[in-house]
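Below is one structure, written out as structure tokens; the observations come after it.
Yeah, one chain of the complex is gone here, protein chain that is, but the others are all in their spots.
Labels A and B are assigned to the chains in the order they are written; within every chain, residues are numbered from 1.
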Amino acid sequence: MKTKSNLKNIVNKNQIPLGPFHPLLEEAEYFNITVDGETVVDIDMDTGWMHRGHEFISEQKTFTQSIYLVERICGICSTSHPLACVHAVEDVDNIEIPLRGRYIRTLVGELERIHSHLLWVGLAGHFIGYDTVWMWAWKYREPVLQMFEIISGNRNHYGMLRVGGVGKDVDPASVPELNKILDTLDKKMDMIAKIANDDPVLRSRLVNVGILSKKDAIDFCAVGPTSRASGVRGDIRKDEPTDAYDLVDFNEIITKNGDVYDKFVVRVLETLESIKICRQCLNKLKIIDGPILNNVKEISAGEGIGRYEAPRGEVFHYVRTDGTNRPIRHKVRAPSYNNIPTFQASCKGIPIADALITLAGVDPCYCCTERAIRVTDKNNKKNNIDLLKLSRDKTSNIRGNF
Amino acid sequence: MGWYNKRLAKSLWVFHISGSPCNNCDIEILDLITPKYDVERLGIKLVGSIRHADVLLVTGVFNEKVAPKIKKIYEQAPKPIFVVAIGSCPSSGTVFKNSYNIVENRESVIPIDMYIPGCPPKPEAMIEGVAKLMEKLNG
Partner (left out) sequence: MADYQEFINEMGSKIKVEIKKKRRLYFQVKNDDILEIIDHLFNKMGCRLSTATATETYNGVEALYHFSDDKTGNYYCPRVVMKDKENPEMNSITPIVKGAEWIEREMAEWWGIKFIGHPRPIPLLSRNHPKAPNKPMRCGR
């Protein structure tokens, strides 16, 4: 592939490989950064280290099983993916959801946004070598996980959602406690917002770093805080209000500059909005009674699109059904899939020292990005026979031992 | 090795690699070194290079692409190294076990000394696991 002119380019420039296991990348990912002196001139990315084949597996599972599967696409968005998935299935038949169920869905989704944004704020601090921010942000993330434990029984991977509602109810007796945790969280978030405003270290490392212009954001079809920091409006919670989002009051945060600092600010302010939404939901849950799950017996043949504003942007699920209890095609598109290619625009021309924080700026989630595509069943069939043979061998082995 | 192991158990340095996990186990590992659980008080430290590590934490079902790299990292490690597999993924494959892209037997890639099951395991469970490892090393 290397032509002569290409070779000439490479002589003047150096390539820095990064990954797949780099101490700063929490997940395995490989970047090939071409630098000219100190400046990044090109960036190439090799993906596929996390590819597990979700879409393929999902087509062998029923809709309810699928929810637990898509939950495990990514540990951080473990409400967003199931939510988009059930929205897609509900879109096929226009299934109605009971009011209490809608509020619980919104509550869990917003709590997830708080914990995800706090996680990013911490990691951003870690990436610029400011570990104090990391420790603090993650310390205040713990109460959110505690709330999840009260609501769902698990710190991550909640398993709350079903097609037609939610599977678990919020215990009314726990509402005061949840409110109390929210109060402390509110104070701490205020503090972090103030840090973002006047901490000189953060400012000097983040302002005007890795700028993504509005035009690039539109061209690359970026979503979520990445595009909102560049001044592009678009929030699925406002555009297509599902669940209880048309019943609660919140603001869409948009900033203009598109640098990493603005992304930081957008995320911190969004967290404050999320706390507001959670409060409203908890207040409503005190007074609204009724069912949480609309029993769905059958999904007719058709196509459905479901989406939800995950912490990183729009997550998109497409389901095609044929009247049975499994999808015949299930497409998953995570927000990072659209956001990660923006590196090509935002990383070029910046010093190599700033490249890492710029890479982290979009809050990339590689696990999400590399979920899956379906492949031929032929290989798999053979595998199954192999597996069967293996298990028979094993059984006879065990029998022989006794 | 008993003499050596005892010295080792005083302060375990861990290196963490993720072999196609869902990310959650990794986050819980990072959670361990933040203020609430703070395993650094037990002498456990997350290091940036496999060459400094005594314990290798692995998460996830290894996919075909990442498995050779994991093997390579294991080979680079100074021995003895103890491999601790975090989560249900390395032990059973959980929901991914029907996939076409994962290695069927994680132990065929690297030897694993210890499994901490759970999806994801609670940080308390991880601390208990590591404490048991220390106990074992102390004889």
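Heads up, the rule we're going with is that contacts are C-beta pairs under 8 Å (C-beta built on N, C-alpha and C of every residue); 3 or more make two chains touch, one makes a residue touch a chain.
These numbers come from a predicted model, not from an experiment.
Within the full complex, the chain left out of the display contacts the shown chains A, B. Shown as candidates are A:127, A:140, A:158 or A:316; the residue that touches the absent chain is A:316.
Across B:64, B:107 or B:135, the residue that sits in touch with the chain not pictured is B:64.
Within the whole complex, the absent chain has one touching residue among A:51, A:157 or A:205, and that is A:51. Considering the whole complex, the residue from A:54, A:312 or A:331 that touches the absent chain is A:331.
Set against the missing chain, the residues A:220, A:261 or A:308 yield one that touches it, A:220. Contact residues of subunit B toward the unshown chain are 64-65, 67-68, 100.
Touch with the hidden chain on the side of subunit A covers residues 46-48, 51, 91, 94, 218-223, 233-234, 239-240, 302-303, 305, 307, 314, 316, 318, 320, 329, 331, 333, 337-338, 341, 370, 373-379.
To be clear about the criterion, only the chains that are shown with their structure count from here on.
Distance between chain centres (mean CA atoms), subunit A to subunit B: 24 Å. Note for the complex: subunit A touches subunit B at residues 20-21, 23, 26-28, 48-53, 56-57, 60, 68-69, 72-76, 78, 119, 122, 134-135, 138-139, 142, 155-157, 365, 367, 372, 375, 379-380, 383, 387. By the touch rule above, subunit B contacts subunit A in their complex via residues 17-28, 30-31, 34-36, 47-49, 60-61, 63, 65-66, 69, 73, 94-96, 98-102, 104, 119-120, 122.
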